[in-house]
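With one protein chain withheld, the remaining protein chains of the complex are depicted in position.
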Amino acid sequence: MDIIVLTKRVPVTQEEELKIAQDGKSVDLSRVPFRMNDWDNYAVEEAVRLCEKQGGVITGVSIGDMESDEVLRRAIAMGAKDGCLIESQTVVNDPFTRALLLKGFIEKENIPFNMIFGGVQAEDDQFGVTCGILAAMLGLPFASMVIGIDDIQKDTVILRRELEGGIQERISIKTPCVLSIQSGINEPRYVSIMGIRKASKVERRYFKAEKYLDEGAGGLIDVTRWFYPPKKEGAVILQGELDDTCRQLIGILKEKGVLQ
Amino acid sequence: MSYTLIISEVRRGIFEERNLDSIGLAHMLKKSVYILLPDGQYPVNERWSDVLIKTDMKEEMFSMPKNICLFIEKVIDRFKMPDEIILTHSSSGTECASYIAGYFKLPVITDVNGMDKDAKTFYKSYYSDKVYGEFSVTGQRPVVITVRSGAFRGYMEERADSPKQEIIEGVSPDSDRAFIEFVEEEKTEIDITKAEFLVSVGRGVGNKDELPAYDELTGILNATLSCSRPVVDKMWLPKARQVGQSGKTVRPKVYLAMGISGAFQHITGMKDSECIIAVNKDPEAPIFQYAHYGIVGDMNKVRDKLKELLKG
Partner (left out) sequence: MQEQAASRVLVCIQCGKCTGGCPESGRTPFNIRMLVRKRQFKYAIEEALPWYCTACNACTLRCPRDVKPSEIIIEIRASMVEDGNIPVTIQKALESTFVQKNPWGKPRSKRGDWAEKLNFKVPHISETEHKRLLFSCCIHAYDPRCMVIPVNVATLLNKAGYEFGILGEEECCCGNEIRRIGELGLFEELMEENIANFKEYGVQEIIALSPHCMNTMKNEYGDMGIKVVHYTEVLWSLIKEGALKTEKPLEGGIIYHDPCFLGKQNKVFEPPRDILKSLNSVDVHEFARSRDISLCCEGGGGRMFFDVEVPYQRNGEIRVTDAQKAGAHTIATACPFCLMNLEDPAKEKGIFVKDISEILMEVL
C-alpha cells in the first residue's frame, strides 16, 4: 500500500491584513508565517495510519521553492519515508500546470504508488482541483472530500465522501486511484520540534520543475490583478420590533440553506 | 452557435438550490443555456434554460466525475463545444469540475464569486477570502467554472418559451467507481464540530431552567446546541458542547451566538463560521464585531419568538 502524499507550503492568512501592491500585481506576503497546508496534515496522517496497519511506503511530494522543504520534513516526522521537492522558483498559480508537473514527475521518476492523496484544497488559492485534474491526466479514478476510508481490499477501496447537509455517500473505487482528503477524517498527531529535527536527518530529494514541463506548456488561466473584497462593516444589526427582527433572522437562516 | 453548458446537481430527488447560481452565471453570460440532467422525477423550473438535455443515468451514478465526462463527450459530439461548462462549487460539483478539466485539458476556475461587467474575467477569493483575484482565460475554451453559492442568483431570467428537450442515452457507467449508499451521520456522541448549524448559548441564558426551551428550539431548527465556557463551568451543559479556546473549534454554516459576549477565548473557537449571527442585550458586546448579523435584545425572548414564528 504505497501512497504518494501531495503537500503544500502555504501562508497563514486567517488573521492577517494583507497588503496588495499599488499596481495590483502582487500581494505582500513578506511578514506572513508559512506552514503545511492544513488539509495536507490530514492527508499525511491518514496515509500514515493506513501504512501503519497495512504496511507500505509513503512518499511526500511538494512543488515550491526551497523553503517548501519544511513541509517535507514535517511529513517525514509524521511517518513518511521519503520527501521529494519539485523546485520551482516562480509560484505556479494555475492548478492545471501543477497537475501537469506532478504527472510528469511521477511518470518520469517512476515513483511507486497504489494511491495518491492530497488535501481537498490549499488554504492559499482555495482551488481544490489539482488532485482531480491529476487523476484524469493519469487516467485514474478519483474521489474528493474523503471523510472516511472504511475498507481496503485487493484492488478496491470502500470510502465515504462528505456531502452537504450532514450526509455522506459510501462508494467503492478501484486502485490505483487519487483521493483528496477532507479535514476531520482523523486527528493529525502532534509533531514536536525534536521530532522535526530528527526528520531533518532523512535525506530529501530535489528535482527541477523545468524537467517535467513540455516546451510551451503554459498555464491556461492567469491572474490579471488582485484587489480587496467589498468591506465588511461589522454586524448588520437587524432593525425593528422583536417580531420583525426574528422574521428577518429566519429569512437569513433560509438563505444560508440551514432552514427549509 | 455559442452556448453555456450547465451540469446540474440532483440529490435524493431534489434539484439542488445551488444550481440556481450556475443558472444565474449562465444568464449573465447571455448565451444559450443548456442544462444536463440525470434520469428521474424531480421538480425543476424548465424556463431557466433554452435546452434541457436529459440522460438515462440515475442521479447517484450521474454525479460521478468520469460519467459526467462521458456525457460531455456526447454533448460535444451533438452540439459542438460549449464556451463554458458550469457546475456548483460543492462536494460533487468541484469534484467533477476538476476531473473534466484534466480529461479534456481545459482551463478551470473554481469558487467564482463574481465577474467583471463585460463578462470577460472571473473573480475568485484567495488567502482566507482576504483578497480577490481577477482571472482571465488564456487557454482554449471551454472554461470550466464552479460557482460560489449565492453569488449569481440575482441574474436569473426566465425564458419566454419552453426549452427544447434533448435526450442522451446509452452511456455505460464507469466501472472504476460505484455508488453504494448514502450514510446519515451517526448522532451517538455529541460532536458539535460536525454540525452545520449551531445555536450557542452563553452566560446570558441566566439559569439552568432556561435550557430545555433551547433544546426545543434546536429541535425545530434542526440545529445543534453548543455553548461557551461559563455554561460548562456551571455544569449546565456537558463539556462536549463547549466552543472556544479550551473547547472545540467549529466552522458551521451558521453560528447563532445567544447571550455570548464575544470573549476572545470563545471567538477563537468559532470565528471561521460562514455566517455568525449574534443576539445580545449589550449593543457594545464584542461579539458584534465578529458577527455578520446581530439582534440587540434578550436572548430568551428571541428564543421564544423564534419558536412561536416557526411553529405557526
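We call the chains A and B, going by the order they appear; numbering starts again at 1 in every chain.
Please note the rule applied: a residue touches a chain if its C-beta (ideal position, glycine included) is under 8 Å from a C-beta of that chain, and two chains touch if they have at least 3 such contacts.
Computed from a prediction, not measured in an experiment: that's the story for all the values here.
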| item | value |
| --- | --- |
| Which displayed chains the hidden chain touches across the whole complex | A, B |
| Among B:M1, B:A160 or B:M235, the residue in touch with the chain that has been omitted | B:M235 |
| Residue of A:R197, A:K211 or A:K254 in touch with the missing chain, whole complex considered | A:R197 |
| Listed residues A:E15, A:D151 or A:D214, member touching the removed chain | A:E15 |
| Where the missing chain touches chain B, by residue | 229-230, 232-233, 235, 239, 242, 245-247, 249, 263-264, 268, 286 |
| Touch residues of chain A, complete complex, unshown partner | 12, 14-16, 31-33, 35, 187, 189-197 |
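Quick note on the criterion: only the chains that are shown with their structure count from here on.
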| item | value |
| --- | --- |
| Whole-Å separation of chain centres (CA-atom averages), chain A against chain B | 20 |
| Contact set on chain B toward chain A in their complex | 11, 17, 60, 65-66, 69, 90-92, 94-95, 97-103, 105-111, 121, 124-140, 143, 149-150, 174-185, 193-197, 221-223, 253-254, 272, 274-278, 283, 288-297, 301-302, 305-306, 309-310 |
| Footprint of chain B on chain A - complex, ascending | 11, 13-14, 16-18, 20, 27, 94-96, 99, 123-137, 141-145, 158, 160-174, 177, 184, 218-229, 232, 234-238, 242-243, 245-247, 249-250, 252-253, 255-259 |
